[in-house]
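For this view, one protein chain was removed and the others were kept in their places.
This part shows chain A:
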Amino acid sequence: MSNKSISHKTMNSKAKARTQNEHAAAIAELGWFGAHKYLLLRRTVQLSLLGLFALGPLLGIWLFKGNLSASLLLDTIPFADPLVSLQLLLAGHTPELSLLIGAGLVTAFYALAGGRVFCSWVCPVNLVTDTASWLRRKLKLPRTSELPRNLRYYLLALVLLLPLLTGSLIWEWVNPVPLVYRAVLFGSLSGLWILAAIFLLDLFIAERAWCGHLCPTGALFGLVGKWSPIKIVASKASACDNCMDCFAVCPERQVLKPALKGQSPVISSPDCTQCGRCIDVCAQRVFRYRTRFTGTQTQLSTGGSTNSQSPSSSSPIRQHIAPKAENDQ
């Protein structure tokens, strides 16, 4: 294999990314819209869902009633946030059946669609933290020490423990997730200081601190969607030229490495928000939305075979990664 040409290519795209726009290689390859496809789609979904809720209070078109904590679609189908419903049960209150049905429907949806799809495609706080992260890259702020990733599970445990101890939904006082909806739908702007705090935390104190390390809602949805059939798959991991563009934009960059270099190309970590940003920014079109089953098939036919049968005559990616993987340890 032409090892040199690949390293050149790597150098080129890296250099490009540094000097010009971020992920310039992808923009050159896929066009601007191609390289922002899922980002635009995601923002559209995020904002139109908020818009659908806002149609009621603003224009009197009652499609959705309520907010993300609990809502009613077309006066018939109930939805409810699983986290708040769990807190309710732990606080010792037996809710109406409609709330339990609503929580069940939401849980079922995210169990199928991918848990943290909520985080990247629905949650309004994502707009804030993505902006902070983008600004962090633009301002070339130094990388600070990251918070431990499993802090969110501790926080989730705490959020579920507090109602048990106090009999009150303590977390809902400060939960930033329903905050934006409440601000837009009910004019409760005074709580937005929490969002400002999160923005500053993400921008200046710790990278991706809120969504990537703390948010208990995201932690719960991650667990809900752990076995979801739809995943992001590095279906052409062999084409990866190590430009690191996906690592720069990924809100949970630790999930990428195992898919690019490990046994299975499926990003199976519950942390992946399935935002599709890695698909957007990759000039080599490595990533794809797939079901986890097709993902495994791809692995068997390409990556898996080289890996298990003839490890020495490996794909170019292996030659780059192997020494690096050793260094990492």
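Here is the rule we use: a residue touches a chain if its C-beta (ideal position, glycine included) is under 8 Å from a C-beta of that chain, and two chains touch if they have at least 3 such contacts; residues count from 1.
Throughout what follows, contacts and distances are computed from a predicted model.
The chain that is not shown carries the UniProt protein name "Periplasmic nitrate reductase ferredoxin component NapG", picked from "Tripartite tricarboxylate transporter permease", "nitrile hydratase", "Tryptophan synthase beta chain" or "Periplasmic nitrate reductase ferredoxin component NapG". Here the missing chain is touched by one residue of A:23, A:261 or A:288, and it is A:261. Contact with the undisplayed chain is limited, among A:37, A:182 or A:285, to A:182. Considering A:28, A:122, A:170 or A:206, the position touching the chain not shown turns out to be A:170 (whole complex). Although one chain is not shown, part of chain A still touches it, namely residues 56-57, 62, 65-67, 69-72, 78, 80-81, 84-85, 88, 91-96, 98-99, 102, 148, 151, 154-155, 157-158, 161-163, 166-174, 178, 182, 185-186, 188-191, 193, 257-258, 261-263, 307-308, 311-312, 314, 318, 321-322, 325-326, 328-329.
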